[in-house]
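The complex is shown incomplete by one protein chain, all other protein chains being positioned as in the whole.
Up next, chain A:
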Amino acid sequence: MRPLTEDETKAVFVKLSKFIGDSLTALLNRADQQYCLRLHRCRVYYAPEPTMKRAANVQRKQLLSFGTCLGKFTKSNKFHLQVTALDFLAPYAKHKIWLKPSAEQQFLYGHHVTKAGLGRITDATPQYAGLVVYSMSDTPLGFGVAAKSTLQSRKADPMALVCFHQADIGEYIRSEATLFG
């Protein structure tokens, strides 16, 4: 377990700011407790400081997880966000998309979102912006990348992709083995 270097911090922040923008500071400067980011076995964990200190007492090989896992660094040092970060992305999301009930299941199985399944989308979403996906009852289902901007998606035909899938809460069941390393 160690703090992130400058390059690693930049990679994580760039990824997070694609979804939450300036609210990144709200994650870092919290009023209740001091939270910190730590790297453990290529995964980035976001935890309060007392929790992190306790986790530091566990042997490196035997420590599975602590706090919230935001994502992992791949072998070529690229940062991928995981669905476990959804709790922190959903409240601060800049751009959101709501799915019709018919498209929810498709998304939760890992497929992309078509125009037919699009319920609502935030205004002025640029293309390739980070999107947090909700159901019509405002439950966060996952996140992805906008395949089309808002204006483009209005004119798109029903089978065109509107949102590329990146992570969904169905992964808790599908990728149980790989989510926590």
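Just so it is clear, contacts are C-beta pairs under 8 Å (C-beta built on N, C-alpha and C of every residue); 3 or more make two chains touch, one makes a residue touch a chain; residues count from 1.
Here is the rule we use: contacts and distances are computed from a predicted model.
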- Name per UniProt, for the chain absent here [options: "28S ribosomal protein S22, mitochondrial", "Ribosome biogenesis regulatory protein", "Peptidase S26 domain-containing protein" or "ER membrane protein complex subunit 9"]: "Ribosome biogenesis regulatory protein"
- Message: Touching the hidden chain in the complete assembly: which of A:C36, A:A116 or A:V145 does that?
- Response: A:C36
- Pick out the residues on chain A that sit against the missing chain. 1-6, 9-10, 13-14, 17, 22, 24-25, 28, 34, 36-38, 49, 52-53, 56, 123-124, 126, 150
